[in-house]
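If you scroll down you'll find the structure; I have some questions about it.
All protein chains but one are shown at their positions in the complex.
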Amino acid sequence: MSHDDIQHHVKTYIKVFMALMFFTLLTVYASYVDFDLAPELKAGAIFVGLFIATVKGTLVATQFMHLNNEKKIIYWVLGLTIVFFTVCLSIPVLWDSNLVGDTNFEQSPPKIEGGHH
Amino acid sequence: MSSQDHHEESFISKYIFSQDHKWIGIQYGITSLLFLLFGFALMMVMRWQLAYPDTVIPLVGWMFEDGMLSPDMYNSFGAMHGTIMIFLGVVPMVVGAFGNYLVPLQIGAPDMAFPKLNMASYWAYFIGGVVMFASFFMEGGAAASGWTMYPPLSVIAENGETVWLVGMIFLITSSLLGSMNIIVTIVQLRAEGLTWGRLPFFVWAQFVTSFLLVLAFPPLEAAGILQLMDRLVGTSFFLPSGLVVGGEVLNVSGGGSPLLWQHLFWFLAHPEVYVLVLPAMGVVAEIIANNTRKPLWGYNSLVFAVVWLGFMSFIVWAHHMFLTGMGQGMSVFFQTTTMIISIPSVIILSALFITLWGGKIRFNTPMLFALAFLPMFGIGGLTGLPLGLAPTDIHLHDTYYVIGHFHYVVAPGTIFAIFAGIYFWFPKITGKKLNEGLGKIHFFFSLIFINGVFMPMFIQGLAGVSRRLADGGVSYAHAAGVLQWNEFMSMSAWLLGLAQIPFIINFFMTIFKKVDGVADPNPWQSTTMEWTNTTSPPLGHGNFETAPVVHRGPYEYSIEGASEDFIPQTQK
Partner (left out) sequence: MQIPYNEELRPDTGLYNAKLGIWIFLASEIMLFGGLFSAYIMLRVGAPVWPPLGTAQLNIPMATFNTVVLITSSVTMVMAWASLKMNNFGKFKMYMGLTLLFSAMFLVVKYFEYSAKLSHGFTPAHDTFLAIYYTMTGLHVIHIIGGMIVNGYLWMPGSKMWESNPVRFTNRIEVAGLYWHFVDLVWIFLFPSLYLL
């Protein structure tokens, strides 16, 4: 990479830094807003919060980690990883919606009869 | 990092903290053989208890209270037998020993991409092994909650589960560093002309295996950290609310889920079983191609199948959890993926079988073991089918049927492949072939007795005998009709142990044998690159005088018009 390329990159790093500061403050502010979407689940807040985090993360990944201009092999490795990451994360969630009984968890203590179990 | 240090290396830097992949491979090989022996010994003691419950154990009884194996000790032995065989025995052997030694040689590289990391991987494994071994002698003894370490039992148990978890962290670290090294080595250090389509199948198998290790182990590491927190700090990641222990409600915050452990554990442990098998398939493929004097049939299918197998292995894990109350949607999903994953396995096995057709088969010891792998693994795979289907699994889960199934794939499966590989590559490492007579005795008796140990397990499992029973099923009425097999299986196990003696004698006899003159560097007339340089390639000097250039595919055997029945990959 030539000297000018690097200088150009440096300018970008500063801009990205500013953007990340902005989004950080935005995400804190947004967490206090009541999005009123399935309030018990806080689904609205979760969606907004994760969306902003994804934007920030993408900035770090593409600009600081130079993923916007990487080689194919790296993209393949990461793509594969994201697929399995998604599987790992989503199965426990989907599991809970597809049980034979009511819940995975026994929330109230069972009644203990007599002296033995 | 230079592998070309011309100054004298000290004994310590050459042999203890070696950075040469060949020596590290040997370190892994010796250490894992010792652990395999230890794990086997644990099983032999367990089988005494199963055959002759509550009687004094001969020879080693003095080590135990009352000369017998208590139920708690039995559970410890069972848990550690599994742990040691898988994590300290088979995987370090197939990946750490075979992978480390052969991959750089087969791709024409001077060493692994990161030699220092390679050394660190071995020593992390060694420390993990010492920790696991030491757990037997610590207060509370070794872990006793199965190699699967299911909570809540594993969290509340007063045995060595904590030590097990610490040992696992070392082993997982070793594995991650090692597999990362293998991937970078294969991608970056292939010799000129060695395109992906010319890679020996063994290298493809190691490549896919390393991806499995890199991506599947971390969730278990996470789970291990969580279980350590539960045991040491009192958290309740895996302890549900209201858990009653000994008649009293446990004083923890609750709110956790035992199923969380199962998910994270099996997310690794299923790909792990493919880690056990894929390198073995690689070994068998190399030996079959060499000893049929034919190219492997269906190279492209084999590569496609092994990649497909690796990918699928990540999405089948809950077939170990069919009985946990999962819903129908989940169950159907995992049954489907499990059935699909059998297809690439069959493709690989079929391709290897078809390779035999019309070949000039040489029945030397490595080939005998490699040939036996095929039907033995086949039995293992077929017996997996009723386990992968939920309706039949309801009856068979947690019975001896499962133990029979998985041992068939790993014991007469992978371990036979390991023996095949040892017999095959021994002359490369030492310059001398192992004795054929002793080898054949080792093979025939191992084959007979290993079937004697594991075949009756299907009978017992179908009758409903549960696994992990210290009394072998004596207290269950439904087991009464099949209990007589216990003695038969135990006898087979001890005879199987005796059958290893010819191998051990052969091993040491050949190492210390004096040979005149220069050894033949390619005694099996093989095509792949590891056979092009000298036997016992010297340590610390890179592997090849000049960088090799590859001109051909890996299996150019019996090519029409050639002067010999094989053409090495590097020949123009």
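For reference, chains read A and B in written order, and residue numbers begin at 1 within each chain.
To be clear about the criterion, a residue touches a chain if its C-beta (ideal position, glycine included) is under 8 Å from a C-beta of that chain, and two chains touch if they have at least 3 such contacts.
Everything quoted here is computed from the prediction, not taken from an experiment.
Novice: Looking at the full complex, which residue from B:T55, B:S253, B:T534 or B:Q571 touches the chain that isn't shown here?
Specialist: B:S253
Novice: Of B:T31, B:S236 or B:T570, which residue touches the hidden chain?
Specialist: Among B:T31, B:S236 or B:T570, only B:S236 touches the chain that is not shown.
Novice: Among B:G378, B:G497 or B:G542, which residue is in touch with the absent chain?
Specialist: B:G542
Novice: In the whole complex, not just what's shown, which of B:D111, B:E161 or B:D393 touches the removed chain?
Specialist: Selected residue, touching the omitted chain: B:D111.
Novice: State which residues belonging to chain B touch the missing partner chain.
Specialist: Answer for chain B: residues 1-4, 109-111, 113-115, 176, 180-181, 183-184, 187-189, 214-223, 225-226, 229, 233-237, 252-253, 255-257, 259-260, 263-264, 267, 542-547 touch the chain left out.
Novice: Which parts of chain A face the unshown chain closely enough to count as touching?
Specialist: Touch with the absent chain occurs at residues 1, 3, 6-7, 9-10, 13-14, 16-17, 20-21, 24-25, 27-28, 31, 42, 45-46, 49-50, 52-53, 56-57, 60-61, 64-65, 71, 73-74, 77-78, 80-82, 84-85, 88-89, 91-93, 95-96, 103-105, 107.
Methods note: only the chains that are shown with their structure count from here on.
Novice: Taking the touch rule as given, give the residues of chain B at its contact with chain A in the complex, in rising order.
Specialist: 187, 211, 215-216, 219, 240-242, 244, 247, 249, 255, 257, 259-260, 263, 267, 314-315, 318, 325-330
Novice: Quick one: which bits of chain A touch chain B in the complex? Just the residue numbers, please.
Specialist: Result: residues 73, 80-81, 84, 87-88, 91-92, 94-95, 97-101, 104-110, 112, 115-117 of chain A touch chain B.
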